[in-house]
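Note that one protein chain of the assembly has been removed; the remaining protein chains are unaltered in position.
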Amino acid sequence: MVDFVFLIIITSGVVLCLLRMLKGPAAPDRAVAVDTIATITTALLVLLGSIFERYVYLDVALVYAVLTFIGSVAIARFLEKGI
Amino acid sequence: MIIVVSFLIVLMLIGAIAASIFRDLISAVIAAALVSLIAAILFYFLQAPDVAMAEASIGAALTAAIFIIAVRRTKRYEE
Partner (left out) sequence: MQIIGTVITGIGTVFLCLGGLGVFRLPDVYNRLQAGTKCTTLGAFLTIIGVGIMHPDWLSKTLVIALFILITNPISNHALGRASRKSGVPLCDRSVVDKADEFEEYKEKQ
């Protein structure tokens, strides 16, 4: 039951970031919102692994953290004019 | 649990529609990356962690980087 409340709280944070992604005036606002969503999602994946009681599921969170970092840095390098 | 899953499906649909209507192509690439981020969580809910790992790696990092290189070679704003 407590885990379900935690899931609802984290998902409301994702919803607020998505509203900013829809509203944001320029591309950097949207990049910031998606980067925040990626960090929130990593915590959500670890919490879901705790709910499902599977040790293997933590690997997905690790891969997710590495690869979203690469995506954010690629977008930042483009916005800085030069990849 | 089903409430959270249906909530995430609605968010993914909103992201996909936004990716198709943005005129700035970098914003469209960012929205497409968001869609595949949420798709990874949905695969995770369906007890398929290997598919979720592949979706996160290909969708979030590789597709975004390759699309950004393509946008850089052509033009940024759609008319």
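When the chains are written out, they are named A and B in that same order, and each has its own residue count from 1.
As a convention for this text, a residue touches a chain if its C-beta (ideal position, glycine included) is under 8 Å from a C-beta of that chain, and two chains touch if they have at least 3 such contacts.
What you are looking at is a predicted structure, and each value in this text was computed from that prediction instead of being measured.
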Visible chains that the absent chain touches, using the contact criterion stated earlier: A
Contact set of chain A toward the excluded chain (per top definition): 2, 6, 9-10, 12-17, 19-20, 26, 28-29, 31-33, 35-36, 39-40, 42-43, 46-47, 49-50, 55, 58, 61-62, 65-66, 69, 72-73, 75-81
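One rule holds for everything that comes next: only the chains that are shown with their structure count from here on.
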Mean-CA-position distance for chain B and chain A (Å): 11
Partner chain A, residues of chain B touching it in the complex: 1, 3-4, 7-8, 11, 14-15, 18, 24, 26-27, 29-31, 33-34, 37, 40-41, 44-45, 47, 49, 52-53, 56-57, 60-61, 64-65, 68-69, 71-72
Touch list for chain A against partner chain B, complex: 4, 7-8, 11, 14-15, 18, 21-22, 26-27, 30-31, 34, 37-38, 41, 44-45, 48, 52, 54, 56-57, 59-60, 63-64, 67-68, 70-71, 74-75, 78-79, 83
